[in-house]
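Of the protein chains in this complex, all but one are displayed in their positions.
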Amino acid sequence: MSAHDKLLGLAARPKVAVHKFSSCDGCQLAFINDAVSLLELSTLVDIVHFAEAGPLDEFAEVDLAIIEGSVNTKHDIHRLEMIREKAKYVLCIGACAITGGIQALRNYQDEKGLLSWQEGVYPQRTDVIIAEDLPTAKPISAYVPVDFEIPGCPITSIQLVSAVRAILFGVEPEKNVDSVCVSCKHAGITCVMVAKGEPCLGPVTANGCEALCPSLGRGCYGCFGASKYANIKALKQQFRDMGLTEQQITHKFQFINSQDAGLQGE
Amino acid sequence: MSHYYFLPHQRIDDMLSALKSDGYKCVAPRYHDGSIGYDDLNKSSELPWGYHDAQAPGHYEVTKTEHKHAFGFTLPTTSVKPMLFKAKENVWKVARNDEGKLAFEPIVEFEKIAVFGVRPCDLRGIEIQDRVFMENSYNDVRYVKRRENQFLIAMNCTKSHSNCFCTALGDSPFADKGFDLAMTELNDEGFVVEVGSEKGRVLLDTLNLAAASGGQAQAALSRIEAAAEAQTKTLPPIKEVEAKLMANLEHPQWDDIASRCLSCGSCTQVCPTCFCHTERDEPNVLGTETNHTREWDSCFSIDHSYTHGDTYREDTKYRYRQWLTHKFSTWRDQFRTKGCVGCGRCVTWCPVKIDVVDEINAICK
Amino acid sequence: MSLDKTTKIEIPILARVEGEGALDLEITKGQITKCDVRIYEPPRYFEKFLEGRAPNEIIDAVARICGICPLAYQTAAAGAMEQVFGIEISQWAKDARLLMMLGQWIQSEYLHIHLLATPDFLGYRSGIEMAKDYPNEVLRGVRLQHLGNDIMKLFGGRSVHPNGVKLGGFWHSPKESAVKAFIPRLEAALKDAEDVIKFVSGLTFPDTTIPFTQVSLRHPTEYPVIADHIVTSDGLEFHVNDYDKHFREFHAPQSTALHSTTLDGRPILLGPLSRINLNFDRLPKHIQDMANATGVQFPSKNMFHSVIARAVGSYWALERALQLCHAYTYTDTPSAPEKVCAGDAWFAVEAPRGVQIDHFTFNAEGKATNIRISAPTSQNLPCIEANLRIALEKFGLDRPDHEIQLHAEMVIRNYDPCISCSSHFLTLNVTRK
Partner (left out) sequence: MLYTNDAYTPFEVEVVEFIQEHHDIFTIRLKFTDPAIDSKYFFRPGQFNMIYLYGVGEVAISIVNDRNHQPGRFEHTIQVVGRITKGMAKLKAGDKVGIRGPFGTAWPMEEAKGKDVIIVTGGLGNAPLVAATEEVLKNRKQYGKLRVLHGIRTSDLLIYEDMYTRWNNSPETKVYMATSNAEPVDNGKWTWGKGFVTNFIPELGVDYANSIVMCVGPEPMMIGVAKSFIAAGVKPENVYISLERSMKCAIGHCGHCQLGAQFVCKDGAVYPYPACEELLKVKGL
């Protein structure tokens, strides 16, 4: 499908499905927590599958499949392929679906390490787990093509509603690629790094949370993933200047969005 | 009658009531959670009595002292800009009916605001933004309305922080124009007050203030001079800076800065003169109405120079160069004035301590 | 339908629960011979990847276990770590944590009542469907849910994965004006909450009795939210440190979630019903009266009365939140100084779904070396299975599959199982022999 065609053939009353893979359910709550918008939206689209809210029809043909969660098991791959096949467009929501999420910290374990985790958490019947478990937690895009993405852990209702709204208008959702610092300053928040000496990932993290952590007086920990052209090297140097150890710095970048290519750098 | 009046600390509240009865909402620097920024002011006791600040590149710290002054700090974390040119606002909205008809409606919101304690650099920032939004080929009605409904009480500096550099630009920490009233604080006493406009005179008349004594007026002046002398940063003459920056667009220093700069845009967002913004639509869920917003943008943001097929300033080095050359050079051609007022905010709030003055000196050497 | 024929019917996902799993039901000659709730949520290994992490990172991370009750995880983890390190948190921080937890209760319980549970009682497939006929009730639920979310936002900035809690207290203290602004909203909400109690008392409840041991926290003076004692319907009361002396946590073969039972293998029931049954005396008199006026006698052993327990407990939560807002003052020391040392500790809170209990072990550098996190839903799983056996046999096993499914779902939904703590959606497999 050429870029030009994107959203060209969207039904007047599109069918929408909300699917979950490995996740905490928090991104779907962006719908449920803004129940007014959900109810309004349900007058414009047919929500054919949304297990957490009620409707069930997992493999129905849909215009838009909204996917939360990462792929951690063999069974997930199969299910995902079925969903993609039946969906005209796929919108991934949240860190899990886009970068693998926090559970992708397992990707740093080798085979032996993972086995020790499996045995540690599930002492009985580990074989069931091992048979199904993939060695990595990966984003949806690692297995099937994805049309649109909304970052965040969790995403916000505003992001979700405006993305769906844009799709209904037949245009792509807008991407926010600036850093958290931008909305931090817009909100008139005092920079926590400058005024409190709190290490903050804001300068390299994608905007979208309205600078939530700095507004609470603490540093950002990057739950929206990397901003475009983030200067990771310069921020790591700043953290060193502030006295953080190499391990502390590594942990900062290897957290919610550890697999995000934009967060890699010396 | 002397040119100067004297407002004792105990009578600040009278001034606030006078402003209030004129319909103004009063705003002043206030202390909250480790920093001093503008907030609503209801009574004089809410002023940051005794607070001092220390600023250095990438460093800001506030301490409480026993001194009996309200303006013992240098300048608040933010300028007056957000009160006139809002960080984000709806500029118009449009409704669409079932037939698809569009009804556009401008949104112009303003209130009467009196700003108590505007530092001279921030006053100059307002003057510069006036040229963008009010004295330009097209004007912004919102800005104009807010400006008309603003009452400015300037507060001359009696202290400078170590990032201040208004003197290096040929200015001084003294408000010479653009205010309704200007004051200078004398420790433990009150303010020497000067009138700058008819609005200011009318307000002052209602307060029936005594004239400042010669000693008080002199003390005020020497305190301002001391603040000026406390500034340590220097720059070549501004005309020279303006020419040299544009003549050195390929200077190796730009690459050096780019390796340190986070491209976070904090410097532009705290700047009292930066005016860049972006516009965006925020439709409601049902799609029946849309708000068209205007929100601060900056030349550090990726979208700023994005044009289909080419992002002209893709590298940080070009983005930083845009910021510095615009502030300190091309601004003159655009608005017949400088783009910088020397408040030092961009230096204080740069998380990685990049100092524009150092960078300019390195390039203009 | 012949009773000796084996039929295997795939009934889709169990809706309106958060999580993924399956229910295997085997009916032989009119008797349930197998009733396994299989949770196959892909394992996420929180307990493992958090080893070696700094305390505040753990607080941010555990929220991600579950988007439905992130704060319960955070509060329990922070509490456990403070115990280990001997950090004494201020009364301000204690009150703030309580207020925030109440926000979580209010949010979660009203969401469950209106969007998840009542559609079952009134015969709708979803809250969205129910909203067409009951717009006011659904909107009331939404209003209350928002109020709970907003209370969480006060301290945490957002209601899903809030960012406010830190080791020793909070990252910031909200302005007084922001907290006081909740007073009129809470006052108005009390009226709504009273209507909710009346609304749910009017529902028709199937008649079942559950024989399980009920378990809840116990607070010395009030209804339990954050407390260090556990009580059971067997008449036991003990400190949370003794959890392992009374309960057993194990990995059931059918599931990726850990299960809990009493040491001798009996299921335990956690959650709003146990809470009210075991702490009725801790409710103020006027709320006791409201509870009695519903027509349900507490303690009740009918699991379907959970929805009433939720409505009453949430009324208390609103009232308690109102008191806390009235008493609130700003502080510039929202957090006690951090320090670390080696050691281990238990800590428990009442999540909306029941007791959330953690055990943490740290080394001298303040890095976690062993983490145990027990979510209420997984502790409840054996109980859910046992309850299904009783409820379905009572309901009639010769009924058509879709009716059995509906009833099974209704039973399960009573637990408001937040299976994502370890899992996902439920497929129902019925095998008849």
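First chain written, first letter: the chains are A, B and C, and each begins at residue 1.
The rule is short, and it goes like this: a residue touches a chain if its C-beta (ideal position, glycine included) is under 8 Å from a C-beta of that chain, and two chains touch if they have at least 3 such contacts.
Bear in mind the structure is a predicted one, so any value in this text is a computation, not a measurement.
Novice: Among the chains present, which touch the one that was left out?
Specialist: A, B
Novice: Considering the whole complex, which of B:S17, B:S305 or B:T337 touches the chain not shown?
Specialist: Within the whole complex, the residue contacting the unshown chain is B:S305.
Novice: Among A:A11, A:V36 or A:V171, single out the residue that touches the unshown chain.
Specialist: Hidden-chain contact among the options goes to A:V171.
Novice: Using the touch definition up top, pick the residue from B:K81, B:H161 or B:H277 that touches the left-out chain.
Specialist: Among B:K81, B:H161 or B:H277, only B:H277 touches the chain that is not shown.
Novice: To test your reading of the contact rule: which positions on chain B touch the chain that is missing from view?
Specialist: Touch with the absent chain occurs at residues 91-92, 94, 96, 100-106, 108, 132-133, 136-141, 246, 249, 274-281, 283, 287, 290, 292, 294, 297, 299, 303-309, 312-315, 317-318, 321-322, 325-326, 330, 332-334.
Novice: In the whole complex, what residues of chain A lie against the chain that is missing from view?
Specialist: Residues in contact with the chain left out: 3-4, 6-8, 165-166, 169-172, 174.
Please note the rule applied: only the chains that are shown with their structure count from here on.
Novice: Suppose each chain is reduced to the average of its Cα coordinates; what separation in Å results between chain A and chain B?
Specialist: Going by mean C-alpha positions, chain A sits 37 Å from chain B.
Novice: If you average the CA atoms of chain A and of chain C, how far apart do the two points sit, in angstrom?
Specialist: The answer is 25 Å.
Novice: With centres defined as the mean C-alpha position, give me the chain B-chain C separation in Å.
Specialist: 50
Novice: At which residue positions does chain A touch at least two other chains?
Specialist: 217
Novice: Listing for chain B: what residues touch at least two other chains?
Specialist: Answer for chain B, listing residues that touch two or more other chains: 33.
Novice: Can you list the chain B residues touching chain A in their complex?
Specialist: Counting only chain B, the residues touching chain A are 33-35, 37, 58-61, 77-78, 82, 87-88, 259-266, 269-270, 280, 282-287, 295-296, 298, 301-303, 314, 316, 348-352.
Novice: Could you list, by residue number, the parts of chain C that touch chain A in their complex?
Specialist: 12-20, 40-49, 53-54, 57, 60-61, 63-68, 70, 107, 111, 115, 119, 125-129, 131, 138-139, 141-142, 145-146, 149, 156-161, 163-164, 166, 171-172, 250-253, 256, 418, 420, 424-425
Novice: In the complex of these two chains, what residues of chain A are touching chain C?
Specialist: 20-30, 32-33, 35-36, 38-39, 42, 47, 51-58, 72-73, 75-76, 101-103, 105-106, 117-118, 120-125, 128-129, 132-133, 137, 153-154, 156, 209, 212-213, 215-218, 221, 223, 248, 251, 255-256
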